[in-house]
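Part of the complex only, each chain left as placed.
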Amino acid sequence: ALKAESKAGPSEVTVFAAADMEPVLQVLSPYFERRTGIKLKISFGSSATLSQQIVDGAPADIFLSADFTFAERVVAAGKADSTNPTPYARGILVLWERKDGPFQPLSLDVLSRKDLKSVAIANPDHAPYGRAALSAIKKLDVYPNLAPHLVQAESVGQAAQFALSGNAQLALMSQTIAMSGKYKEAGTFVLVPPVTYLEIRQCAVVIQNAKHRSEAHTLLNYLTSDPIQQHLPELGLRPVQ
Amino acid sequence: MFDTEALGLTLKLASITTVLLLLLALPLCYVIVFARSRGGVLLEALVALPLVLPPTLLGYYLLVGLGPLTAVGRTLTHLLGHTLAFSFPGLVVGSMLYSLPFAVQPLAAGLRSVDPRFLDAAATLGTSPLASFLRVALPLARPSLLTSAVLTFAHTVGEFGVVLMLGGNIPGQTRTLSIVLYDLAESGDFAAANRIAITLLVLSTAALAVLYLRPDRRAS
Amino acid sequence: MFGPSGSGKSTLLRLIAGLLPQHSGVCQLHGRELRGMPPHRRRVVLVEQSPALFPNLNVEENITFARRSVFGRRDVEERRATDALLEDFQLGPLRGAAVHTLSGGERQRVAIARALYAEPKALLLDEVFTGMDAALRESLIAVLRRYQQRTGVPILSVTHDVGEAFATATELLRMRDGAVVAQGPPEQVLQAERSELLRSLAATQDVA
């Protein structure tokens, strides 16, 4: 860290992070900064968007994907500094509704109701949480009922916003978002059974030619450290193991 | 496979928006340019406002402001039977707001540069201000009207932020070409993006050729 | 009406037509006060020095401008009136010509024809005969005289040709420095004119 500091002024690290990590990093980054003196410059988006940008040469130091596949895409493009993406958390999919919505108290049964108008999910091609949502809907045998009412958002963050603003009645989103301030206040959620979707194994890669590679590793080590892993459930994630 | 549905939707959105906006721009320009009141200046500034608001902001405000959380939004939702967001009419509203200045400004500039002597002549011949506007000023400002139409259409075809915020990516309803291209780019499908680009280029080159090679373009 | 260049003749006409705001004085036509009335209600048609023909319309469309509505069709009677005007003003062959191809004299004739077609309550002509040869001028003055006899519409015409003024007018106005300095039957005004000229000559000699 010291070496990088002398090279590039005040020490900072550019993080490309999946949208579900926004509330998590919001909580963690002040602690991390205080502890290491490294400032986080974070760009959020869907995992697909971010990985594609990194492949195209975006100056990220570390990529926190919401799954394994998009992290692997960066590795495959030869942009990662190791051949194996590092898992740092496991994601949880939930169904969320505003407290003043029509389906309170909320249960998974609403997904088969005929008077449903709109359900927001993230784009299954871009966002691991979207892929999980689509898989769950199919496994729960509600796809024929929901298909005409599905609204696709760019990332899980936007899917959440669609429901928060009341435009979509329901949203399938990450528990990280559902447990964060605004969403906790305005709505309620129920877990989607984990058996209905493939495990959301959130993986990170450090970028090979990164300007701040060592700081990136510092962050990765911090995230995978035991104290943080133990805190993950409070933030809506499960620890890696 | 090429997404003709998205192409059709985009052209439909751009056409409807252009027609509606020009119909709206005419009375607005009349008041702005011909009414020499403070009201005209105020209106002009108001109409120009969407210029400085990024489309994401407009989209966000429409999403929240016309969503079920506000009284206006609830009324609208009730009238339409669905939320304005995630629907084609919602995109039309968003596009109109987004492109309003592009319809009004070139036309207003054109009307302003009409020589007042023609309007004076029409007035002494007994033509009311409204009739002078329609029969004298507007025909003389035709190149500007055309510019307004072209820019509005184009601005709407190229719209991305508002659609992304407000649309919900529903095939046949809100999934426009700009969204399709975004999706393709994110999944790295260069071949499909190329097909769309070529289609657009051919279509638009044809349209522009029709527009620009018209014999009567330059008044001599 | 006549007077030196820049003495305010055109300005007075524009004022009467309602194209300039009137700050003082009275302006009446057939007993109606015109002050404050917008130009398009006055039915006073002004033919300006270099007339503004509508460049997007051809000769005939310019002439018939006043009585066509936005989507108007014309009836037989209006068509006949147009034909008569085209003939009176020797514009027949130019009927469909684009106005930017017209010569100076042709433009002025179109403008006068356009004014007559509007059936004005008063007609103001600003140096419209100046760019024409003698023969054409005579024939146009004859046309206007007939028109005036038929309709009784007053015509106020600006000219620099004192001979023309004397020959055609029933009343003469002389302007200088923004004010009407003489008004009355032609003989009387010209008489005053002459004696004033003599006076000013005398004054110059006094100085010398």
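In order of appearance the chains are A, B and C, and numbering begins at 1 in each one.
The working rule: a contact is a pair of C-beta atoms (placed from the backbone, for glycine too) under 8 Å apart; a residue touches a chain by one contact, two chains touch by 3 or more.
Because the structure is a prediction, the values reported are computed rather than measured.
S.K.: Formula for the whole complex: give the number of copies of each chain kind, using the labels shown.
M.R.: Across the full complex in this file, the copy numbers are A x1, B x2, C x2.
We take it that only the chains that are shown with their structure count from here on.
S.K.: Quick check for the class: compute each chain's Cα centroid; which one is farthest from the centroid of subunit C?
M.R.: The chain lying farthest from subunit C is A.
S.K.: What chain is most central when centres are computed from CA atoms?
M.R.: That would be chain B.
S.K.: Would you kindly tell me how far, in whole Å, the mean C-alpha position of subunit C lies from that of subunit B?
M.R.: The answer is 46 Å.
S.K.: Between subunit A and subunit C, what is the separation of their C-alpha centroids in Å?
M.R.: Computed from C-alpha means, the inter-chain centre distance equals 81 Å.
S.K.: For subunit A versus subunit B, what separation do you get between their C-alpha means, in angstrom?
M.R.: 36
S.K.: Across the complex, what residues on subunit B touch subunit A?
M.R.: 63-64, 67-69, 73, 82-83, 85-86, 164, 168-170, 182-183, 185-188
S.K.: Hey, which residues of subunit B end up touching subunit C in the complex?
M.R.: So the residues of subunit B touching subunit C come out as 115, 117-118, 120-129, 131-132, 134-136, 139-140, 142, 219-220.
S.K.: Give the list of subunit C residues in touch with subunit B in this complex.
M.R.: It is residues 17-19, 38-46, 48, 51-56, 65-66, 69-70, 100, 114-115, 118 of subunit C that touch subunit B.
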